[in-house]
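Just one protein chain is left out here, and the rest sit where they should.
In order of appearance the chains are A, B and C, and numbering begins at 1 in each one.
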Amino acid sequence: MPPTWDRIRDQFPILDQKVNGRPLVYLDNAATTHKPASVIAALDRFYARDNSNVHRGLHALSMRATDAYEGARSRVKTFINAAAPEEIIFTRGTTESINLVAASWGAANLRKGDVILLTEMEHHSNLVPWQLVAQRTGATLRYLPVTGDDGLLDLASLDRVLTPEVKLFAFTHVSNTLGTINPAAELCARARALGVTTVVDAAQSVGHMPLDVQAMGCDFLAFSGHKMASVTGIGVLYGRRALLDAMPPWQGGGGMISSVDFHESRWKPSPERFEAGTPNFGDAVALGASCDFLDGLGRDEIRRHDADLAMEARDRLSELPGIRILGPGGERGGLVSFAFSGVHAHDVVTFADEDGIALRGGHHCNQPLMRRLGLTSTVRASFYVYNERREIDALVDSMRRTIKFFGAGG
Amino acid sequence: MPPTWDRIRDQFPILDQKVNGRPLVYLDNAATTHKPASVIAALDRFYARDNSNVHRGLHALSMRATDAYEGARSRVKTFINAAAPEEIIFTRGTTESINLVAASWGAANLRKGDVILLTEMEHHSNLVPWQLVAQRTGATLRYLPVTGDDGLLDLASLDRVLTPEVKLFAFTHVSNTLGTINPAAELCARARALGVTTVVDAAQSVGHMPLDVQAMGCDFLAFSGHKMASVTGIGVLYGRRALLDAMPPWQGGGGMISSVDFHESRWKPSPERFEAGTPNFGDAVALGASCDFLDGLGRDEIRRHDADLAMEARDRLSELPGIRILGPGGERGGLVSFAFSGVHAHDVVTFADEDGIALRGGHHCNQPLMRRLGLTSTVRASFYVYNERREIDALVDSMRRTIKFFGAGG
Amino acid sequence: MSADLSDLYQNVILDHNRRPRNRGRIPTANRSAHGDNPSCGDQCDVFLRLDGDRIAEISFDGSGCAISQASASLMTTQLKGKTSAEAERLYKEFHEIVTTGKEPEEISDLGAFAGVHAFPARIKCATLSWHAALNALHGDPAPATTESHKD
Partner (left out) sequence: MSADLSDLYQNVILDHNRRPRNRGRIPTANRSAHGDNPSCGDQCDVFLRLDGDRIAEISFDGSGCAISQASASLMTTQLKGKTSAEAERLYKEFHEIVTTGKEPEEISDLGAFAGVHAFPARIKCATLSWHAALNALHGDPAPATTESHKD
């Protein structure tokens, strides 16, 4: 039975609780989403019935565990429409996926004089790994600017920054601070025309909207399970097979070798080459269950639901005195981020918590962007499938009380 | 209520099943152990009540999740008697822990002419990472020999191989193929006397016996949750604080930085420096629950229980015709590995599976050791807290039928 | 507002937050230190004019939440004129107040921060400026960060 929207909150056991005496209003979904009962149950069932180490085993449990793990890989392949399951590498999350590309592809392909192109809205996880590989290889970083508070990429500058020295272009699909949905297919096409390899950070998009890596035309794509109704500890690096098979291993260990001698080893092809050690097969099974859950709801519907809430929240919040709202005026991903003159984000979040509302306040791992916009922190409300209109009422009321308390904004 | 030994099998839901019509006899614990109901429940409870991203959050759920995650860190600190929680870094498992040391400590400390000392009994996960870092730095590998089928380290050779060029000595505490328990404290003391940094692979020991890193005197120690009654996706690198704080980061991303600029970043100290991205806090909570479970049973008792079964299995198996048994004659870790003349390990394992018995057959990620002993594969039976004497009867009967079928062995 | 929250945002704190004392750089400063809280991006610079072992003048600059701004402001009023030993002692007392909720021994505005202890995530906000001040006092060149010490 596919999950339905009518009683969707019933499927999330965590939502049924009070915080500081008030019903929990969880608006911190860009940090991590909650898990439906079906996903928790899948994990439980795996450990209570099929648990065993995968791959090298010939006994029944090991074969069942292997089928479950490889089944999850195929499920993810379908979820993002990769060409083959071998293009799906399981990692801990977006951060590890990007580090893998930076370390393996980067070390093999970048040298002094090369340029890595990023955007000014990248999360630290799509920025620091490139700084580290730049230090090691002598490549340099360059940034596609953001236009300003409306949070758009300055596409008019693309020709200026996307020059022949650029070897790699890494950008986020949806900004976790601005809510901007970047035109990923267009950016990939522009890069591909110049032979530039692309890395898409899909942490904030893959659980929120339909995503087809072949239609997008990216070379690599990274995401985290815990931001798409799944558990922590599991994520994915998608890579085009031809690129993956040409890449050197990153971590060494059991499972990724084809033969080991005391002084030399040979590697298996992808995905095994990049999955050293016992994989996190338990959480991979949970990720497969999350794909089922999200497809049961329909990803077009999820996109519409989240964007509607975010746009309504933006419009309602914009009536508050002294508020500065970031991000695009039109459609956006399911979040809105804002700052008040005279009240710091952390005080806002602490007051909201009193009302049972979970918000995030801070730099959202976007320090350079913050500095660029002349901010140190914002408040962020981010939505997911279980959020409701009435929770926007609660949010706006709480904000109103807080700015009144601090005598600010007006 | 601490777990008790009397009804211990009731605490492992997975054991209550039939495989090929026979009650499951799970003897593949060195590959992965099963999880008690209390550990599965801890995971379930976390996701159903406290789930939220950690560290940067100021709302109630985030504070609860942070407390749960940092509580798990403190629990592990106590479990291995580290000096401080900052010495506990959460990783995916042993393999990732060793790769972290090899990449971070290795890159900063190894250069051409330096020697990395390993032993001939290392698992690929404590061998390939050192091959990779040797290639990058120009260091070379050297091996402390194994004496032969009795599977002991050739300690008489230690002076010969532990020379001043050696910068690092990495060795396994308990061999996953031989069952040998190496004298870790003595090896660490010998290394320390020469200023050599030590890395102990505790994958096969930490869940099976008392372990005190300060008494052992190691610099680094690595292990996996899934081999100690916990789930996949979580493991630990222990490191002495002074060493960790001097090491450069390995992966970059959210959570590990102290400040990020477009072109430069500064790092937090350990453990955050080495935990880029959203940590696997869900599975860390499960790891904490496993520590409670194991301490409830008593680790001295676990050691005795597992060793008793392994020694009895060894003695009983040794009566079979044509068998070759590896490993020490006296006390050993909870496993026994053996080969038959004329019947290949995979055929043995397939026949055992018919009898509901889960064994592992193959090189056990010990290819170089296998080659050294003139073998390509062995059958391995490995025990844990829920195994019983009667399961050894089933094992021996199954072996007897198999060698009879193949007309081998005598 | 709950009792806990009104304990956290006491009038003394709100007042220092709204009208910070000794804000801005002292032109004659002979010591300064920078502090930051990487978890939330709060920043604080502390400037001192040391006269021998005594803090002749002190000021701060930076950005952060009400707790961190009020704490910095109040700190400047408390540390002015103190020797480094006295400053250390005051910090120890302040630290105990914010981590345990204990009232100060003598009547002091520091007591306004007792409510912080019920909000462990905010303790770092309260202590950031103090760490920067002590670093400046000791001439420690490394920026103070709330990550390198235990609160």
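In the analysis below, contacts are C-beta pairs under 8 Å (C-beta built on N, C-alpha and C of every residue); 3 or more make two chains touch, one makes a residue touch a chain.
Bear in mind the structure is a predicted one, so any value in this text is a computation, not a measurement.
Student: For the chain that does not appear here, which of the shown chains does it touch in the whole complex?
Tutor: When the full complex is considered, the omitted chain touches A, B.
Student: For the full complex, which residue in B:H123, B:H363 or B:R380 touches the chain that was left out?
Tutor: Selected residue, touching the omitted chain: B:H363.
Student: Can you say which of A:R45, A:R190 or A:K268 touches the chain missing from this structure?
Tutor: A:K268
Student: Could you pull out which residues of chain B are in touch with the chain that's been left out?
Tutor: Listed in rising order, the touching residues are 20, 343-347, 350-351, 354, 361-363, 367, 370, 376-377, 405-407.
Student: What chain A residues would touch the chain not displayed?
Tutor: 55-58, 63, 66, 257-259, 268-269, 272
Operating definition for what follows: only the chains that are shown with their structure count from here on.
Student: Measuring centre to centre with C-alpha atoms, which chain is farthest from chain C?
Tutor: B
Student: As a quick test, compute the distance in whole Å between the mean CA positions of chain A and chain C.
Tutor: That pair's centroid distance is 37 Å.
Student: Between chain A and chain B, what distance separates the C-alpha centroids? Give it in angstrom.
Tutor: 31
Student: Among the residues of chain C, which ones contact at least 2 other chains?
Tutor: As it turns out, chain C has residues touching two or more other chains at 39-40, 122.
Student: For chain B, write out the residues touching at least two other chains, lowest number first.
Tutor: 56-58, 257, 259
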